[in-house]
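A single protein chain has been omitted from the complex, and every remaining protein chain is retained in its original position.
By written order: A and B. Residues from 1 in each chain.
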Amino acid sequence: MKQGLKSVETRYMEERDEFFRALRKLDRRSFIKLSTAALGAVAAHGIIPPNSFQPVTLAYGQTATGTGGSFRIAYISDSHLYEKDVNDRFVRALMRAVDDVNALDPQPDFVFYGGDLAQLGQPKELELGAGILRNLRAPLKIMVGEHDWYLDMGEKWKQLFGEPTYSWDHKGIHFVTLLSVVEKDFWTERGMSPMERMKTVAGLDNSVQSPFSVGESQREWLRNDLARYSDDTPVVVFSHSPLYKLYRPWNFWTDDAEEVQAILNRFRNVVVLHGHTHQMLTNRIGNIHFHGFLATAWPWPYAPEGLPELTIQMTRPDPFNSQDGCGDGEVQVHPDGLVDKVYNFWNRNPLTVARNYTASWGREMVPPRPNRASY
Amino acid sequence: MRTNRLAIAFVGVLVLAIVALQSRGQSTQIPMAEHGAASMDYQLAELAKLLPEVDVATAPAGFDPVVWRAFIPEGNEMTAARVDLGKKLYFDKRLSKDGTVSCATCHDVTRAFTDQRRVSEGIDRQFGRRNAPTTMNTALLQTLFLDGRSPTLDHQARLPIINPIEMGFPDGNAAVQAIAGDAEYQRMFKSAYGRDVNYEDLGNAIGAFERTLVFVDSPFFRFLSGDVDAISADAKEGWRLFNEKARCVTCHPMNRSNPLGTDNRFHNIGVSARHQDFEELARAGLKALAEDPSESRLEQLALGTDMSELGRFMVTRNRSDIGAFRTSLLLNIGITQPYMHDGTLETLWDVMDHYNKGGEPNPFLDGGMEALGLVDEEIDQIVAFLFSLTDDRFSEENQKQMEEQRAKAKVSRPFRDDELAFRQKIAFEDRIKQ
Partner (left out) sequence: MTFSRRKGVIVLAGLLVGGILSVAIDWGVGGEVQAVVRQESEKEQGQALADSIMAQWTRENPDRASDWIAEEKERHTVQPPADNSDLLSGGQGEGHAYGEYTELDVLMWAREAEKLVVEGSRIFHDAEALGGTVGVSCDMCHPHASNTHPETYPKFQTQMGRVALLRDMINWCIEQPVRGERMEPDDARMRALEAYIYAQRKGTELNYGKH
């Protein structure tokens, strides 16, 4: 090729040769460890894998000491189902995610569903979603998204899935699920019908709706729920809205975020896993590490302002592939409660935001940057 | 003794010729070589008829000259001497261990520069796992081989020669030894590259020759240039569908800078998913490559074992490349049957059925594959369009193929699934019902 005009293949070959040259310098044991994708070992040897060369199996960060166990959970989120004969794509995507999770070996401890199972909160949509999720082999935990709630204010949801706010303990980690899409009543004064209310909330950029919040009663519940746990207890919070303030015009926002964070402040390590944003998103505020879920239905672009510093964007998706920028994923939970967040993109390599990345405030194990970011 | 050997050789060739003819099922007009190929001399004669005398240094008509030049590697600029050397090498069976296989065996001038077989046959009648792509119009391909493990034509040409199941030499030196004694070659190498016979230039020369194999004078291109009657109304409608409802153009773009009809990317469209268990293979593949990442082990694995089905993944080890193969170019597609990387789709109707239902669902399926909902008329129109992409010089064979394929398609459409195609059933439905 003429200088400067290299094909993808040539560039790839050069990268790969470079990588293997570095690899050959390792002794055999390290080499095998490498090939089974211990990303920590790679980082320890100072070898950065080229962007095009990512290990297939999960990357596990250094396991820190703590009071919890070390285990893996899977997640699926934001499927926005319509009935099958209205939109087949969204159904296909959720089925593909369930297929992915069922094929995991070993199976995760449980699967978490991140909310927005239905698109317009209609009973048929929720039932369709529930039916598909019933095919999961591992136990399912689920939370509410705004698309599930605002048609009937959670009536059908509670029938299918029980109370939206709950907590439980698993291997020494305390898990909490919040309903963080509470909106102040904007519909009564406008005389909106339930579907009008739902459609208003369903529009990400619809400014008639109110900002998301957790609300005083749930904050009270949270305070009480956490009261009996020592500051050392690792806490993981599942929330649909991000529990911080990113971009108000798209409700990438929790209005009482500071109050909720204040309740969580006393714990050594808190992880918030949230849906709603349909993208790779990372943040850290004090002791709280925030990670976003991928959607199965469609990807959102990045907000024009307010992006957390720690966030490394995912490559801008290709609209030809309705599943590009989407997928499912896994969360490797460490004993100290911090997590490796694995984004299993469809038709792309998996990307991991490792425990060390947020623990080191973005200095270690930095994920690769996109060549095609949102702009 | 010499006479005996000669006699045996003569009889051997005769027997082989008869066997080859029987298996070819053709008239005894075309003299045959081994492994089902036409004889090298006959091919050369045909080639002379097909290709006009041109200045090889100029971009061929129909290609953007700037783009054309950008694909020629530095140090291998096109000269008549290099093209002639490459031509001689392309048809030279001495480049195989047993002297029966040349490039032209599987990339036969009389068989659309491929072999029109499901998978290709090499020395000792060994069969590989992959369908041989045509060497027509390869000048603008960004990667070679269906898994893209070669960055240029020059690099690609050197690999089948040292592949144990194709041409069988243990390494490049052995291949060079086989021809270095030939005074003609010594002269030609000196004239083309100013060096002695060597393996690097051997590949370069073959690449240079292949760049002259340009066949873009199709009815469709005449239509694009303004001849409105060049293709049928059905084909025109097929071209419209190709760009719109059928979603073909995104992976098979055709424009003035890239007329080939390939995006040079790798997609899992689910063809390999019909054969075996992907995920197990993927894990096994990663393990094997971790033990020996050299190029030759890749070659062996790619062609010899089941892992060949993992495609591009064997080269990049990207999870997203599992089961992905390079998008085929579409020019002359009417005569380069059978289709797909493993040659399992016999007709273009089968190809359309495969896409119409959104491919085969598997964990690594390209999400761009969707059920298309094309009705029979639309499929026929797209197929008519595809047949219009064949160069006029092969129009007779194209016509024959079209009729043969149509007849086959009338009898059976094994890949057809209307439930999936018209979205009555969702692609992953079957996989998750426990």
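Keep this in mind: contacts are C-beta pairs under 8 Å (C-beta built on N, C-alpha and C of every residue); 3 or more make two chains touch, one makes a residue touch a chain.
Keep in mind that what you see is a predicted model, and the values were worked out from it rather than measured.
Within the set A:79, A:102 or A:119, the residue that contacts the chain not displayed is A:119. Here one chain is not drawn; of A:249, A:306 or A:368, the residue touching it is A:249. Within the complete assembly, A:318 is the residue of A:109, A:225, A:259 or A:318 that touches the hidden chain. Considering the whole complex, the residue from A:139, A:194 or A:304 that touches the absent chain is A:304. Within the set B:124, B:227 or B:244, the residue that contacts the chain not displayed is B:244.
One chain of the complex is left out; on chain A, the residues touching it are 82, 86-89, 119, 200, 203-208, 249-250, 298-301, 304, 316, 318-320, 322, 372, 374-375. Think of the hidden chain as still there; on chain B it touches residues 243-245, 247, 249-250, 252-255, 263.
In the analysis below, only the chains that are shown with their structure count from here on.
If you average the Cα atoms of chain A and of chain B, the two centres end up 43 Å apart. Contacts from chain A toward chain B in the complex involve residues 1-3, 5, 7-10, 12-13, 16, 20, 23, 31-32, 34-36, 52-57, 84-85, 88-89, 91-92, 95-96, 98-100, 102-103, 132, 135, 137, 318, 320-324, 326, 345-350. Chain B meets chain A in the complex at residues 69-74, 142-143, 148, 150-152, 247, 250, 264, 268, 279, 282-283, 286-287, 289-290, 293, 316-320, 361, 363-364, 366-368, 370-371, 423, 426-429, 431-434.
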